[in-house]
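Omission of a single protein chain aside, the complex is shown with its protein chains in their original locations.
On to chain A.
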Amino acid sequence: MGNVIELERVTKQYGPNKAVDHLSLSIKSGQVVALLGPNGAGKTTAISLILGLKRPTAGTVRLLGGNPQDEHIRGRIGAILQEVDVIDRLKVKEVIDLFRSYYAHPMPTERLLRLAGLEKEAELFTEHLSGGQKRRLQFALALSGDPEVIFLDEPTVGMDVTSRRVFWEMLRALAQGGRTIVLTTHYLEEADAIADRILVINHGKIVADGTPDQLKGSLGGRYISFIAGPAIQQDDLAALPGIDRTEWNGRHVKLYTANTDSLLFSLVERGFDMKDIEIKGGGLNEVFEQVIETEGAGIK
């Protein structure tokens, strides 16, 4: 399958600041991609550039093989943007029907209401919806054209637990239908649970790119930590095989490695004086923190 999204050395500059810095990426049809990064990392700018809402300072952006500002391209995508409110004095169903009229092959209204979990709210005026319900309505609007590519910029912000769960279920169902989904998030569980590819972005650059499992494995998010006895010297530990990185916090030591099992054996074999041994299995959280801290040097 071809690339749905292609960015070639795209830069977006505001004065001296580069919100997006020589970003190149391609996303294949049917992928579910999460753009992960701290606030201000450039995720929203990247999405805005892909959608044609912002023009790049340099580089080229192609969406579905064309210009994102073309009408026929816009008819094939859907998006939830940030800081957007729904127009008032219309009922939920009326806004959905209005949006459906914009597209050549819209999804049936009933299906949209069901997907967004808004069947009971269909006759409510939009100004009477809660924050989470509004967000779900935006989701229904984003889907109303039966889009091939769906963009979701921080989709679950402001959602309560129920809304968020409903939303995740919907996303999974949609992904199975072969649609390409691109979402930004700073919730790691969200990226881990939904995406089959994660792009970690910081300072406008991609600092890591891979499946959730690849990131967890190759980035050495796994570590063994313990309280080191007074006899242990820093050099003793650094000499151990397979260690990526060592962290000392007083006498509290963290040893990062791809293989925690064999490291544990070597530690025990050498009879080091250790207390409170803990093994951490490389959660995405650790990976994320590590990538952001080290600016992704040498990783990719």
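One rule holds for everything that comes next: a residue touches a chain if its C-beta (ideal position, glycine included) is under 8 Å from a C-beta of that chain, and two chains touch if they have at least 3 such contacts; residues count from 1.
Note that in this section contacts and distances are computed from a predicted model.
J.: If you look up the hidden chain in UniProt, what protein name do you find among "ABC-2 type transport system permease protein", "DoxX family membrane protein", "cytochrome-c oxidase" or "Gliding-motility protein MglA"?
T.: The correct option from "ABC-2 type transport system permease protein", "DoxX family membrane protein", "cytochrome-c oxidase" or "Gliding-motility protein MglA" is "ABC-2 type transport system permease protein", the UniProt name of the unshown chain.
J.: Of A:Glu8, A:Asp21, A:Glu94 or A:Asp244, which one is in contact with the hidden chain?
T.: Candidates A:Glu8, A:Asp21, A:Glu94 or A:Asp244; residue touching the omitted chain: A:Glu94.
J.: Looking at the full complex, which residue from A:Val84, A:Ala173, A:Ala193 or A:Ala238 touches the chain that isn't shown here?
T.: A:Val84
J.: Which one, A:Glu71, A:Glu123 or A:Asp235, makes contact with the chain that was left out?
T.: The single option touching the absent chain is A:Glu71.
J.: Name every residue on chain A in touch with the hidden partner chain.
T.: Missing-chain contacts on chain A: residues 51-55, 71-72, 74-75, 77-79, 81, 83-90, 94-95, 97-99, 101-103, 141, 145.
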